[in-house]
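As you look at this complex, bear in mind that one protein chain is not there, while each of the others sits in place.
Chain IDs A and B follow the sequence of writing; residue 1 opens each chain.
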Amino acid sequence: MSVHGVKIGLEIHCQLTSLKTKLFCGCSSDYRGKNPNMVACPVCLGIPGALPVLNEKAVDCAVMAALALNCKVSERMFFFRKNYFYPDMPKNFQISQYDRAGGVPLAVDGYLYIQAGGKQKEIRISRVHLEEDPGKLVHLGAIDESPYTLVDYNRSGIALLEIVTEPDLNSPREARIFLQKLRSILEHLGVFDGSLEGAMRCDANISLAGGTRVEIKNISSFKEVERALSFEIMRQRDMLKKGLGVKRETRHWDETRRITITLRTKEEEQDYRYFPEPDLVPIVITEDFIKEIEAKMPELPEARIKRFVEAYGLPSYDAGVLVGSKALADFFEECVKLHNKPKEISNWMMSDLLRYLYENNLEIHESKITPKHLVEMIKLIEDGVISGKIGKRILPEMVLTGRHPSQIVKEKELIKIDSREKLEEIVKKVFAENPKAVEDALADEKAAHFLVGQLMKETKGKADPQLANQIIREKLEHIKTKKVPK
Amino acid sequence: MKKHHISKEEVEHIAWLARIELSEKEKELFTEQFNKILDYFKKIDEVETEEIPPTYHVLDLVNVYREDKVAPSLPPEKILKNAPKKEKRFFKAPRIV
Partner (left out) sequence: MPKLCERTANEVAKKIRDKETTTEECVLSIFERVHKVESKVHAFVTLVEEEALEKAREIDNKVSNGKPLGKLAGIAIAIKDNMCTNGIRTTCSSRMLEKFVPPYDATVIEKIKREDGIIIGKTNMDEFAMGSTTETSHFGPTHNPWDLSAVPGGSSGGSAAAVAADETFLALGSDTGGSIRCPASYCSMVGLKPTYGLVSRYGLIAYANSLEQIGPIAKSVYDCALLLSVIAGYDPRDATSVKVRSKDYTFFLKDDVKDVKVGVPKEFFGEGTSENIGKSVWDAIYKLEELGASYSEVSLPSLEYALSAYYLVAMSEASSNLARYDGLRYGYRIKSDDADWSTVYSKDRRAGFGDEVRRRIILGTYALSAGYYNKYYLKALKIRTLIRRDFEKAFKNFDVLIGPTMPTPPFKIGEKIQDPLALYMCDVLTVPANLAGLPAISIPCGFADALPIGMQITAPPFREDLILKVGYAFERNTTYKDQKPPLK
């Protein structure tokens, strides 16, 4: 969509999923799939008298992330209280960080480059800081129709890294690309696993052609980002077309209905009354500590791309696609370990596999295909058991069911037909049934493709394409030479 | 003559920020009392503090941490024990809008 003057800024919340406990208490961070309100303690429930104590690993992870995002890490950072009421807030204030009123967040002034419209673009990161996750709300139906609200505090207190960008993104697509890159980096650092439900959520600020800024909250995953932003741009464009202004407000993205809705019942301005958290002391980050973290940093995507190019001889574009997510890059390297044909594997992954995943809105970890199986399929083709075309055919089933390629081949009788005898039989049949095509092929060699196609149809794709081609051309030659010019 | 520091409208807005409902009478009474109190507090304006750093913590502690080690959560019955309204294992809150 090319709407002019779109400015998008993102406020991304990533859970530090590598931590074993919550940010300020010793409750387990493994809350997914548990019954409601099972993983909570006086601290993360906001019970009177409870006090927060900072998880030391959280600072390690956060500083590492900030460095990977090219930020300036603060020498001394403070925690602040962000005061507001909401049922998912156990204390009705969130312990977070701030960059004004004497507050100093973890890190500021970073950037990431993304590839957009064939060009490299710098997206500025204004700050990175730590804060706690609130609980989860459950509604009966849509949020604005539910007669009451159910609250689960299992998630309350989980460590979040908040990353705020400047409004440098100019389309929903760019936003998605940015988020993918961010995710890849954080996953490569080992601080974050984006495959976990709800691990990355974001809010967005959008404005059109210098108009008012609207905040969109409750975007819960990558897939939702493009949808939500696209909808909102359309909505704002409509409003402007109709001559109605765009109101400066906060809107809620409703995943089910796929619309943004307004939740504010009062026209009051939110005032968070930030002040320093009295129960927590400042954190001093020394040069030595930063050097320690830098030394521990795992291979980042940029470096991995370079390595793919050098070690596997891949073109840098291909390497870039494969390192689009850590899961994908890991999958690739696993395959190469099993079967040292990086170019082959790369081709299969980049064309058919990725296309199929994209079409079905799946990520590699959501599919059932394993490196072992992909390698096996490639080997089947190399050994001549099946043709490449058959490979393409069974790939979707492998992705959806995780079944062994040889199993599928056996069951569906997809073994390649490469016996000359058999093929010659079928070629005879094809020629007999398609006399006009034969005439065309005799006149123009290129038209022989139709006949090859028919042959493949007859053999349900099992014919060895090269042999099929060869036989058909031989036969045509034969007819040519047999024909006696009148 | 007492100076007017805070208006009734401001009191209303602040009471909303603090989610405390006030009756009309209370709004008037509180406004009066607040103005008296703020009038006393205004003596802090007498002190020159431009160059003075604020004291956020009286102690000089920094870098107080906790190990990233799992500790037992509250037993499930205790988590919901004091909830005035609950449904199954959820806390029951009023509707959002």
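The rule is simple: a residue touches a chain if its C-beta (ideal position, glycine included) is under 8 Å from a C-beta of that chain, and two chains touch if they have at least 3 such contacts.
Please read all numbers here as calculations on a predicted model, not as lab measurements.
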item: Option from A:D99, A:E224, A:D279 or A:D330 whose C-beta touches the chain left out; value: A:D279
item: For chain B, the residues touching the chain missing from this view; value: 6, 10-11, 14-22, 26, 30, 33-34, 36-38, 40-41, 43-47, 49, 52-59, 61, 64, 66, 74, 78-79, 81-85, 91, 93-97
item: In chain A, positions touching the absent partner; value: 42, 45-54, 81, 83, 85-87, 90-93, 101-102, 149, 151, 153, 265-266, 271, 273, 275, 278-281
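What we mean here is this: only the chains that are shown with their structure count from here on.
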item: Centre-of-Cα separation between chain B and chain A, whole angstrom; value: 40
item: Residue ranges of chain A touching chain B (in the complex, touch as defined); value: 19-21, 24-28, 35-42, 45, 53-59, 76, 78, 85, 87, 102, 137-139, 143-144, 146-153, 263, 265-266, 268, 271, 273, 276, 278, 280-284
item: Touching residues on chain B, where the partner in the complex is chain A; value: 13, 16-17, 19, 54, 56-57, 59, 61-74, 76, 79-80, 87-97
